[in-house]
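Here the complex is missing a single protein chain, while all its other protein chains stay put.
Order of writing sets the labels: A, B and C. Residues in every chain begin at 1.
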Amino acid sequence: GSTKDTAGGGGGGGGDGKIGATVPLLTSPFWQAYNNYVPGMAKEAGLDALPTVNADNDTQKQITDINNLLNQGVKGLVVTPLDSAAIVAGLNQAERKGVPVVSVDVAPESGKVAMVVRADNKAYGTKACDVIGERVPEGKVIQIMGDLASVNGRDRSEAFRACVKEKYPKLTVLEIPADWQAEKAASGLEGLLTANPDVKGIYMQAGGVYLAPTLQALERKNLKFPVGDPKHIVLVSNDGIPQELDAIRAGELDATVSQPADDYAKYGMYWLKKAMAGETFSEGPTDHGSTVVETMPGILEDQLPAPVVTKENVDDEALWGNSL
Amino acid sequence: MTEVQSRERRVHGTDRPERAFRGMGRLPRLRELALVPALVVLLIIGAIVNDSFLTTGNLISILGASAALALVVLGESLVLISGKFDLSLESTVGIAPAIGALLVIPSGFGTEWHAAAGIATILLVGAVIGAFNGFLIVKLKLNAFIVTLAMLIVLRGLLVGATEGKTLFDMPEAFFTLATATFIGLPISVWLALVLFAVTGFVLRYHRVGRSLYAIGGNREAARAAGINVDRISGLVFVVAGVLAAIGGLVLTGYVGAINANQGDGMIFTVFAAAVIGGISLDGGRGTMFGALTGVLLLAVVENLLTLAQVPSFWIQAVYGAIILVSLMLARFTGGKPQT
Amino acid sequence: MTEVQSRERRVHGTDRPERAFRGMGRLPRLRELALVPALVVLLIIGAIVNDSFLTTGNLISILGASAALALVVLGESLVLISGKFDLSLESTVGIAPAIGALLVIPSGFGTEWHAAAGIATILLVGAVIGAFNGFLIVKLKLNAFIVTLAMLIVLRGLLVGATEGKTLFDMPEAFFTLATATFIGLPISVWLALVLFAVTGFVLRYHRVGRSLYAIGGNREAARAAGINVDRISGLVFVVAGVLAAIGGLVLTGYVGAINANQGDGMIFTVFAAAVIGGISLDGGRGTMFGALTGVLLLAVVENLLTLAQVPSFWIQAVYGAIILVSLMLARFTGGKPQT
């Protein structure tokens, strides 16, 4: 990192200077990893973070959490909106108290944020579509979707659908709304595979949840063949947790889109630190290889790269999944 | 000793009516207050754990955060007292404001109604859902639990379907007023909840309709034999509960500033928890509005406390459940009788 | 005419016991079979909608997908028949196998036990949770609904806490066998569920413990007065349900090949839906294992059908709920009596 801590020592507690961070849910390995990164990354940035609060997939609770943190007098916030719109009330509260906010993973619909740190979820869907499209000339592909009410899930679904329609029209998309739940993925997949044994590819929108049930269902249907086997069904997942990387190494999984859990935490703190110091930002390249873009009037977004991981780059040290 | 005494009192109750009366009058009261000790303990712990806990700002936050829940609990309590069940209220919390919003916002159904008409529709949707539940349960005599569970799923599905999973946000300010505008420092939603609790509490205690509710929940046949129009009142309660849930949904909409396609999801657990901890019996015929309100407050305080106490996020839920369990035991041992 | 005939039957049943007996025997049977017409209709629709619906492969899929649910429904049904409630079973489905796994896998507690010990522990955890619930409810006489709701939250929290939200993957093969190994084409889990349903059904009908369960659920006081050890059996039922939920959790673990920190979340709704649609009364004392099983199958068939039909995903849930509602009405009008 280029920024060094300015707060001398490390013990300097003091009520002031504390910052708050939220997580949207803790039952996803991805967010669990993020949650683990937060305190360390905060310290690295010279910030003193209160324990993260978990909205437990409840938009109302997330607003309440933000209010509670503000009531405790935090000087900065890193929020991870469950929803782009259902966060605005919280942002407004923060603005009223003059507390700068960095939004991670989801850009708010409106409201004041110093910076949005995210990787583009639409791009995930498109990337996954490309990986499958390159390997599967024609036939049926399945996408195992998330909670239909989640923006991230919806962005991935729409982008995947749109990309297939546009670039790979010979593919047909079958869908399973699995609600980020493993057993729904398993039973839905098994049902579809029975009716469509000729499926050629599968996109799992959350590897952390769907990888195991997918492999298990393929095994039960005797459709599990290693990458390279002509009967292999192309599998692409999303998240980049260590188990996905292992599966790529083992030749079970073709690719995953690595969602940078570590960078989410790291650059969330990075921008927050600056914002608390009163800095304002503008479009342009950053010191960490990404670019800041103004996606909507007044909303700046640090678009972190979300690399596609395949057998070729699976051992890359820079992947957060390799550094846990 | 005491056994003999209470025996005496029963047998010769009339000898000293005032005494016996006072003695026995206390029991139901006690029960209503069962949660108060637990609440006090929590407030003390809160004050010790975190300086900002007992600040006005924080207390207002707690109330504001629980207004929507309180309204739904109010509705559910009425249904429970009447001896029935309504799980679908949690879905009404989502679908009612969503339909109102879709009728109003430009990106909705395209009707672009006036905000007032939209809000009226919200209440109407709540009433219609309640009436439909009431019809299936009271007239067709279907099982309330399973009817409202199916309704919960249908309505949740309709919400996702109608919004295509998208969050609705560009509602007119009027949709948010309940939660954002304040009166003497408290959000209107809190005042509304308080007034509705007070009015309902009064009706339940001092009006025949309120008493009929207890009678119906306590013994349907006896209530019918006593001339109470059991079916009409039972059906009506579902309508009222639906409307209250719709108002709760509107409050929530204002609180969050948007309507997520998940709005209300899973809320019914908390609703039941608040009502039952607050002394509303699942068997019907028992419970008070004051009790239900303490149930809501207990949960809200615990949740607030856990955040302020900086319990590591992984363990918050476990601690939350444990506190409920302990409060329950405390209520059992201070409140006396086992709760059913 | 008929009046005179049935009149005959009424008076002094012993004159023609077999005849009277047959006459009355039909009623309860009918009730058990209430869902069968709905199931048949669905199967026909399925066959029309999708060619592969009625294939062996797909039917096996349906069974395999519902084995875990079936086991939990079995446990819940027993609790319901005994007149109680257990919401926490859904959390047991997650926490029990997770603890077993953490004791075994390298990345767990570090104990690295043998797989067999781990699996034994899973059952033990289920039993302990059940025993604890039983203790609070039967001995301390706390309200079952709220105790098990609190337990649900605690255990869910413990699962998140113990795993720190991680998904547990690298379990030994033994953890998966139930769901992956097959016998005559069907997964062991399905056989297990079938056998357990059959045995339980047998016990409920032919064994004194089973009859005691109905008696307890029907009228606790009368059961006690008849010399049935109400407390012991009530407590035991929670233990059995806990163990069944733990086995269900193990089956689910094998089915999905991992333990996610939200394993079981929200499952209790489906469990209740299956049991109650299947004719298990929430008031206790009524219902059969055959009925409960048809409830499970109905839900599984609907879900499978909706996936195969590729109903637009946004509307799947609404359709799912609507089908349940309609099946329910169908059952009501074919099965006769209103369900309570």
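Simple rule for what comes next: a contact is a pair of C-beta atoms (placed from the backbone, for glycine too) under 8 Å apart; a residue touches a chain by one contact, two chains touch by 3 or more.
Everything below uses one rule, namely that contacts and distances are computed from a predicted model.
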Leaving aside the chains on screen, match the unshown one to its UniProt name from "Simple sugar transport system ATP-binding protein", "Pyruvate ferredoxin oxidoreductase, delta subunit", "Acyl-CoA dehydrogenase" or "Multisubunit potassium/proton antiporter, PhaG subunit". "Simple sugar transport system ATP-binding protein"
For the chain omitted from this view, which of the shown chains does it touch? B, C
Of B:L54, B:A225 or B:V326, which residue touches the hidden chain? B:A225
If I consider the whole complex, including the chain that's not displayed, which of B:A67, B:L159, B:A215 or B:L236 touches that chain? B:A215
Where the missing chain touches subunit B, by residue: 3, 7, 9-14, 17, 20-21, 24-25, 205-208, 211-212, 214-215, 218-219, 221-229, 285-286
Subunit C residues that touch the omitted chain in the full complex: 3, 6-7, 9-14, 17, 20-21, 23-25, 27-28, 205-209, 211-212, 214-215, 218-219, 221-229, 285-286
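Throughout what follows, only the chains that are shown with their structure count from here on.
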Round to the nearest whole Å and give the separation of the Cα centres of subunit B and subunit C. 29
Quick check: how many Å separate the C-alpha centres of subunit A and subunit C? 36
By residue number and range, which residues of subunit A touch two or more other chains? 26, 35, 148
Residue numbers in subunit C touching 2 or more other chains? 160, 164-165, 266, 314, 316
Along subunit A, where are the residues that touch subunit B in the complex? 23, 26, 35, 50-54, 56-61, 63-65, 67-69, 71-73, 82-89, 92, 109-110, 147-151, 153-154
Contact footprint of subunit A on subunit B as seen in their complex: 50, 52, 55, 57-58, 61, 64-65, 68, 160, 164-169, 252, 255-263, 265-266, 303-304, 307-308, 310-314, 316-317
What part of subunit C is in contact with subunit B in the complex they form? 136, 140-143, 145-147, 149-158, 160-161, 164-165, 266, 269, 272-273, 276-277, 282, 314-322, 324-325, 328-329, 332, 338-340
